[in-house]
Structures are given as structure tokens and as C-alpha cells.
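Pasting a structure below so you can have a look.
Removed: one protein chain of the complex. Kept in place: all other protein chains.
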Amino acid sequence: MSDLFSFALGASTRNTAGDILDTWYPLPLKEPQGAVAEAAQRIGNQDRAGPGEATLAADALEAGGQPIAASAYRMLAELDQPLTAVLLEADEDIASAPQAYLKLHLLSHRLALPNTLNLNGIFEHLPTVAWTSQGPVDPSAVPARLVAARAAGEHLTVYAVDKFPRMTDYVIPSGVRIADSSRVRLGAYVGDGTTVMHEGQINFNAGALGPNMVEGRISQGVVLGSHSDLGGSASTMGTLSGGGEIVISIGEQCLVGANAGCGIPLGDRCTIEAGLYITAGTVVQVLDESSTVVRTVKARDLAGQNDMLFIRHSQTGKVQCRTNRRAIELNVRLHAHN
Amino acid sequence: MSDLFSFALGASTRNTAGDILDTWYPLPLKEPQGAVAEAAQRIGNQDRAGPGEATLAADALEAGGQPIAASAYRMLAELDQPLTAVLLEADEDIASAPQAYLKLHLLSHRLALPNTLNLNGIFEHLPTVAWTSQGPVDPSAVPARLVAARAAGEHLTVYAVDKFPRMTDYVIPSGVRIADSSRVRLGAYVGDGTTVMHEGQINFNAGALGPNMVEGRISQGVVLGSHSDLGGSASTMGTLSGGGEIVISIGEQCLVGANAGCGIPLGDRCTIEAGLYITAGTVVQVLDESSTVVRTVKARDLAGQNDMLFIRHSQTGKVQCRTNRRAIELNVRLHAHN
Partner (left out) sequence: MSDLFSFALGASTRNTAGDILDTWYPLPLKEPQGAVAEAAQRIGNQDRAGPGEATLAADALEAGGQPIAASAYRMLAELDQPLTAVLLEADEDIASAPQAYLKLHLLSHRLALPNTLNLNGIFEHLPTVAWTSQGPVDPSAVPARLVAARAAGEHLTVYAVDKFPRMTDYVIPSGVRIADSSRVRLGAYVGDGTTVMHEGQINFNAGALGPNMVEGRISQGVVLGSHSDLGGSASTMGTLSGGGEIVISIGEQCLVGANAGCGIPLGDRCTIEAGLYITAGTVVQVLDESSTVVRTVKARDLAGQNDMLFIRHSQTGKVQCRTNRRAIELNVRLHAHN
């Protein structure tokens, strides 16, 4: 275990006042060891690093048996621009835009799982940027850019005005398909074998462990377990948007149906039928395997249980949880919760 | 009060036949006064205005104590292209594409609220345009452009084929965040402090007064009051899409939950729970503060009331309106409606 938490060298865009709008790190390092850690410490935090620093890091990586990482740093050495070096000794509160970008990169490079990084300060330190066809631009500079583009017979398109850019302009993780990358923020964790369809959306510090089919919205803090599907327009409640203190997670082999919603953590092998929204406060009738009503509880009392099938009975309007199996065990646990 | 309704000078794109595809106005003027109004009248309506006209307007604005507006017109003076001048003496029916663009700009520059402008004729006068990485293109010219781009080793991307462009390529209002600008049309009113998330959408002549969190769809004609949230995929019924004659508005401090829908105007401090769609014809059981059923009405009879909480009871299937407070007053009003 290294003493260092993370190090990276990248390229930043600045506004005319010199403030950093974004930083792209081709390959951030998590807990670098040995000679790589020494090189990182020698480089330290710098606003205006250059080819020398990039080469120093590349050489250490190559000597340490990491040729792919080394080549990423050699690419930077060839970039004729001042580089941004960030060294995080520990996972402390975010204190600058480059630090925020480094943590977002760690998530999207799958070097850290959602909810495992200290993201305090991220909103304060990420500037709001106009993400354009000419790259990151200070929003106040857009009108002048529009004139300049028209004067040159060109066209400036503003894809977003936001604190977070799309992930794919910074990181394309292996083995993924993303049908509309404007919906996946940098800082999303997109696991190997995952397809994000046009209606899928993944916030920063949220993700799918892979393989998954994501056609709904994964809110900040929410994690989807392996082999689970999130149907079209399905909603997961985030802590930022009304989900309160409970962090929602969805286990393995679950299916949240199209236009459904989930406001409680689900265990494994759970299903919410298409069109049904389960909030923490939804009153749910629990049925065992023989369709006998076991008890009636609030959905929050079922948080994290496995093998649940949620439906709204189409002739009585009752929201029901039918246990796929192990109903008795579930029942026992329910009693234990009270 | 000036005699003029609006004036603006802008840059247009034309197809090969010379028809205008779009007009961008860096800063339209609403009800210009004094010397600015005189300059506007002197310039009048022109297809091929030039630096002289732009400078005339800029000088008048500067003399009138509007240096920021003046600088926008000076930018145009430096643009070596024929300019489009539009003078609207009154808010009459739209008679040309530049007039349509001017009214859309007035809305997005927050110089006019939704539903306050005469937009008759807008669909007839807005051409359908291919919005591309090379700017506005006549759809029939796209194949030749695709060949030319491939021949040059470049790539043409067609973002949309529509009458309305995205707002952010024309206007970025202050204090907003828009996560995916392809979903906010020019003509949207996006109030200060508003965040439009990836799933948010705002049509022309519609908007959020700000500050707001918009994660759902604001249909044409719909206005969201201050401090109200529209949850992910939440729907508001527009007059163009089945909402009929009622213009939907949502008051202040409301919450329309994720995957919910609203087909009636809401007053202040109203909530529709996640996943529930209230249409004008939904039969609703009204409960007072002590959970006593007060009466059963169609949702349209509750239009515009304050302090309503709409849920679908999860064990009876009944759609209910629970009055947060002032239940008696509400009850009285209900009787009055009958």
C-alpha cells in the first residue's frame, strides 16, 4: 500500500482569465507504488508542467512494467502545452477543479467504485462551462465566439452548459456501448459489457458494475449490480433529488421495468414491473410463494431483500411484493425488523 | 412606453435559393426608447444591412447608457456579412422567418414571458432546417454536403431536422445549467438559477421562471413557477399535444415527481407523487387534513388550487388529493365551483 492516493498529469483548458475550465488526464494513477510514486512526488502539484515531467512519469511506469500507462504519459510529452500535475496524498476534500476532474476520471477509469471517494467540494470547485464544438468555453465568452464562427463561415454548437462534461470526451472504458453519450457524465462508472441505450443516463458517482443493459436513469450515488437491467425511462431515486438519506443500490440479476421507479435499495433477483414506482413510503402487501398474504409493510422495510417481485395488482390496485422464493426467511427477517 | 414593440439586427444563414434558414440576434431590443427607437426606425426592415446600421444602433445604445447592448451591436459591425434588420412596430402575426426568430429570441433572452407574445404564423414561417456541424443547411442539400465532407476527409453531423434550433447556439441566459442542450429549443424561457438535467426538455414558448430543477418535459405553453421541481421524465400536457384548451401552469414550490404527469394547472406548494399521472378527467377523492373524505371530483375541478398532494393509494388504488393545509377553504371553493 502506497502512501499516495492518486497522481495524474493532464491537459487543461483555460478561460481568458487563466482559470481552468477542464482537465483531461489520459491515464490517472491510483495508489502508485515504488519508483512511480517517487516520480509522482518529485513532480508534485504543478500548473505548468512540461514534457520533462511527462517523460519522468513515463520512464518510471515503463521501468515498473506498465508500458501501456507509460505510452499515455509519452503522448502528453509530445503535447506542446503546459500540463497540469495533481498529486493527492490522501482522499481529502476537493480543493480545485483539477482535483475534481481527477476524481471523476478515477471513477470512469474504473479505478474507484461509486460512493468510495471523498467528493466534498466538487460542486464548489467545478466551474460551469459551455461545452462546445470548439471545446470548453467560458459561458460569458460564447457570444463573441458565435460572431467569430459566423465570420469564419463556421458554426459553433453548444452541446451543454454544465459543470460536468460527457464522459466519452475524456474516457471510453473498455467493452461498453453508449448510444447517446451526452447522457453519461464524466464520473460515471460504466462496467465492462454494459450497454447504455439512448434513454439511459448515468450521473457522476453512479454506475453499473457490468454487464448491464441501462435504458433508464442511474442517479448520483446509485449502483446497479451485475446482470441487472434498468428498463426504458426507469427511475432510481438519488440522494440529490429527493431520495433522502437512503443510498439506493440495485443488486444482481434484477429487472426494473420500463417506466418503473425504485426508491429503496434492492437485493438480488428482484423485479419491479413495468410502470410501477416504488418509493420508500409505498405500502406493500407481502405474499409468500403460495400467494398467501404474509403482512403489509412500507417498502422501506423491504430494503435490500432478495427475490422480490413488485407489482400493482391490475384488478385491486394493491401494490404487492411476491417473493420469488425463500419467502419464509424473508418473513422472519421482516419480523426481526420490527 | 415606446411606440415600437421590438427591433433587432442579426446574421442570417441562407440556402442556395437565398431563402433565410435562421437568424441569430446577439441582443434583440424590446420596446426601445428615445434615440434608440429613432435609430431602429431609421434602420427599419432590411435584408442586407451592414456595418453602418450596426454602428448606428450601437452609438444610440451607448449614448442611451446601455454599453453592454452597444457592444453586441458593435460585434455585428465587424461581421463582414449582410445583416438582417427586423423592426416590429407592434406584436402582430409572424410574417417571415426573421420575425419568428426575433420572437423566439425575446423569449430566451427573458424579454418576454411564455404566452405573452403573438406567435400566430410561426409554424408556417419557420423553415425545416438540417441543423448540422456546419451550421443550418437546407435538408435537400445534405447529400451533396455529405459527399463534400467525405471528400475533404471531414465529417458532417446532422444534429436535428427541425423548425426550431437548440437555444444555446443562439442564447445562453445567465445563471443556468443545461446538461443536454439538444433538448431545449430556442424560444424556451429558462429562468435564473435553473438547472435542466439530461432528461429535462423545454419547448418554445414554455419555461421555468427560476430557480428550478427541470428533469422532465415542459410542453409548449407550460410555465413552471419559482422553486418548483419537475422530476425525471415527468410530463406536462401541452396544448399542442392533447392537453386541449387548458393552458397548464405549475405554481411555486411544487414537486411533480419522477415519471409523474400533470394535465391540470397547479397552484403553489402542490405535489404529485412519483409515477402518478393526473389528467383533467382523473376522478380524485379529496381528503382534508384529518384524512376525512371531503368529496370526489374530477381533477379539472381542482385546477389552480394550492397545497394539494396527489397520490394513488397503494392498497386501494384510489387517486387521492390530500390537502396539505387550508382544507376547509379548499372545500368551500370546491362547492363554489359547482
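Here the chain labels run A and B in written order, and each chain numbers its own residues starting at 1.
The definition used in the following text is that contacts are C-beta pairs under 8 Å (C-beta built on N, C-alpha and C of every residue); 3 or more make two chains touch, one makes a residue touch a chain.
Bear in mind the structure is a predicted one, so any value in this text is a computation, not a measurement.
K.L.:
Where the complex has a chain not shown, which of B:A39, B:A85, B:A208 or B:M237 is the residue touching it?
P.N.:
Within the whole complex, the residue contacting the unshown chain is B:M237.
K.L.:
Of the residues listed, B:A35, B:A95 or B:V147, which one is in contact with the missing chain?
P.N.:
Touching the chain that is not displayed is residue B:V147.
K.L.:
Using the document's definition of touch, tell me which of A:Y159, A:Y189, A:F204 or A:F310 contacts the absent chain.
P.N.:
A:Y159
K.L.:
In terms of residues, what is the contact footprint of the unshown chain on chain B?
P.N.:
So the residues of chain B touching the unseen chain are 128, 130, 133, 139, 142-144, 146-147, 150-151, 154-164, 182-183, 185, 201, 217, 233, 235, 237, 241-242, 259-261, 263, 275-277, 279, 282-285, 296, 312, 316-319.
K.L.:
Under the stated touch rule, tell me which residues of chain A contact the chain that is not displayed.
P.N.:
11, 24, 26, 72, 75-76, 78-81, 132-136, 159, 166, 168-170, 172, 176-182, 198-199, 213, 215, 229, 231-233, 255, 257-259, 273-276, 312-318
The criterion applied here is as follows: only the chains that are shown with their structure count from here on.
K.L.:
Taking each chain's centre as the mean position of its Cα atoms, how many Å separate chain A from chain B?
P.N.:
Each chain's C-alpha centroid was found; their separation is 31 Å.
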